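Contents: one structure, followed by commentary.
For this view, one protein chain was removed and the others were kept in their places.
== subunit A ==
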Amino acid sequence: MVTIYDGKPGLSRRELLKRGGIGALLVISGSAVISPEHAWGLETSALKPETMATLIQMARDIYPHDQVPDKYYAIAVKGHDEQAGKDAAHKAMIEDGIADLDKKSGEGGYRALGWEDQRVAVLKQIETTPFFQAIRGGLVVGLYNQKEVWPIFGYEGESYSKGGYIARGFNDIEWL
């Protein structure tokens, strides 16, 4: 069972920094991936938490939106943990895919590469693999179909209950 939870991750910031290392965006604690800066965590049940942390970074590198917090990338990939719990082949694909990514990234693995360009160069090597395509394909819906991210892009979603846009700016353009 995967849970995303807001609020305090249950560890002191000092302890987190001790465990995760200074400067790490995401911290591994037990079976959880934790974002100390933003006070959310993701608990994994089938995949290794390190794998989940790498998946989250990989998701951001595939569809980088600097204004979108990590939390939404975590939500977008958490389905792979659920699927891995039900399907050994899926679990193997993800774990092996991440292991391969880490291997190709050299010492310290994928998450140790400091620049997005460096990580993208590694992703380019695997972009035709079923692993990469499963992650990328899942993100198209998993990331962009989260109603919570729509306002970040200026998309307003459902409008019928508000009476459409007939009185809410369907023709309000002024700069033409």
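Convention: a contact is a pair of C-beta atoms (placed from the backbone, for glycine too) under 8 Å apart; a residue touches a chain by one contact, two chains touch by 3 or more; residues count from 1.
Here, contacts and distances are computed from a predicted model.
Matching "ABC transporter permease", "Anti-sigma factor", "Aspartyl/glutamyl-tRNA(Asn/Gln) amidotransferase subunit C" or "GMC family oxidoreductase" against the UniProt entry of the left-out chain gives the name "GMC family oxidoreductase". Residues touching the missing chain, restricted to subunit A, are 62-65, 67, 120, 127, 136, 140-141, 143-145, 150, 153-161, 163-166, 168-173, 175-176 (touch as defined at the top).
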